[in-house]
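Only one protein chain is missing from this complex, and each of the others stays in its spot.
On to subunit A.
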Amino acid sequence: MANNDTSHIRNFSIVAHIDHGKSTISDRILELTHTVERRDLASQMLDSMEIERERGITIKSNAVRVVYTADNGEDYQFNLIDTPGHVDFTYEVSRSLAACEGAVLVVDATQGVEAQTVSNASLAMNANLDIVPAINKIDLPSAHPDEVKAEIEEDLAIPADDAVLVSGKTGEGIHDLLESIVYLVSPPKGDANAPLKALILDSYFDEYRGVVATVRVFDGVMRAGKSMRMMALGDTFLCDGVGVKRPLETPLDELGVGEVGYVVTGLKDPALVKTGDTITLVDDPCAEPCPGYHEAKPMVFTGLFPIDNKQYENLRDALEKLKVNDPSLTWDPETSVALGFGFRVGFLGLLHMEVVKERLEREFNLDLIATSPSVNYHVFKTDGSMIEITSPQDMPEVTRIDHIEEPYLKAKVIVPPEFMGAVMQLAIDHRGITQDMVYLSEKSVEMHFDMPLAELILDFFDQLKSRTKGYASLDYELSDYRSSDLVKLDILLSGDEVDALSFIVHKDKAYELARRLCDKLKEIIPRQQFEVPIQGAIGNKIISRSTVKAHRKDVLAKCYGGDISRKRKLLEKQKEGKKRMKSIGSVEVPQEAFLAVLKVDDDK
């Protein structure tokens, strides 16, 4: 009989508003449990990717095990699970939280409850986690922990009498926090003697060992040498080893019931290992997989084109390298008259797109143009056939289209009641239909909308955050396809259509968008030696126009002895600037012009 005792295991994550001290508290926990010595602490130990650290966001999930000797003299196994922090990765977050029984909710003693405190607490409560409130930065003179406690109780309906007072900076109270985790977070439940059932939280690729998955064992025991199966995708593998991160990988003989760790699959194709899938034994499978699995499908598609067409092959290689650790990436070759050869790339959301584009440019030294994001449309033709398109360029001629369907989603927004009006207006602006709303407490309302995905991907999330001062949290899932009156808006520069600037939009919004897009492009495209008319058109009909005036003068007039080196450097800079632009016909167009549609609201 396997050991069924999970009473000394605690699985939890730490959630907080940005800058409330999640990372320093994580660091102190690693330090106090002697997992990492202070001198070895790179700040933000858990966020390993450069872009993650720079942007202060977490993209990959991560799990670290520490051993804590409690005041009662017994050793506890803590699995600290770090979760991604953006709506693009909602699914990944939900899977990580599914692996936890508890969450430490960190609130800044000087700032109190803030927007992400509310949205993160909602996510944790929805996942039925035991919440351990911790009030951080009590070392600061402006700390007012009693008021913060009251806010936690009133705003979040979380009992805060026993909230732990801590300072990530001095380490004060961290010991009390660890004790609270022992007493407030439930131990995992599960049957060690039942067939293996382990949830995949995340995975990464290792050149020598193949795909390594981070897992939580719900039932049974995971041991090396056993044949295992992915229940959703069906692939089998021979388990090459299991272990835990502390934070360096430490191999173990087994991962027992309730434990979190990694498993070496030996699989060479990252696409076979999906977050949310369940691992079981081939010989003795469990009856039901862990609930909640669905394949993370790309939602947003954009064209990625190298400015220099000679970099096309490099771009393909770079995408393949990134996919190894980011299996949700998909792409197909795309050709544009204006931009040449590139790829239509599918992403989980806009942030995902930005991060991938930035990594491609930075890590692979590519200069890229991204075109306007699109969703997957179903175009029903007059001949009765249906095609799926993810690029405006593939839109058939108007006369051949019977109707077009677009993906809709069900969106759930949790927000303090004072912002309800603002959120409803925002939803209406984005073609959303309010379904219902429920008061969760005096301080928060849950609102449900049906909304086209295309509206969500543009700027909905940013607008939602700004119009609710950051208090709203958003969760959504795709629901169905619905018929919509959609048109393809074309942009002409100097009278020539530029395919890479086309955009699919609802007919009622086309005129307004065309006008704003023409104005925005006029700002973005620099003056040229000649006048450049910019026109918006649907089919043959011109619906908006603006003009980039001709360059009149760009000379730095004085150029005496001391100015010559400087002049030369200016010309060098001008040359570099031109390299970042794309010549379309005789017009030099900067990279950002192709994403202008994302910026038309900046000036509102």
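Note that a residue touches a chain if its C-beta (ideal position, glycine included) is under 8 Å from a C-beta of that chain, and two chains touch if they have at least 3 such contacts; residues count from 1.
Please note the rule applied: contacts and distances are computed from a predicted model.
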Name per UniProt, for the chain absent here [options: "Sugar ABC transporter substrate-binding protein", "Branched-subunit amino acid transport protein", "Heme chaperone HemW" or "Metal-dependent phosphohydrolase"]: "Heme chaperone HemW"
Which of A:193, A:425 or A:574 contacts the chain that the document leaves out: A:574
Absent-chain interface as seen on subunit A, which is shown: 527, 529, 549, 551-562, 564-565, 567-568, 570-572, 574-575
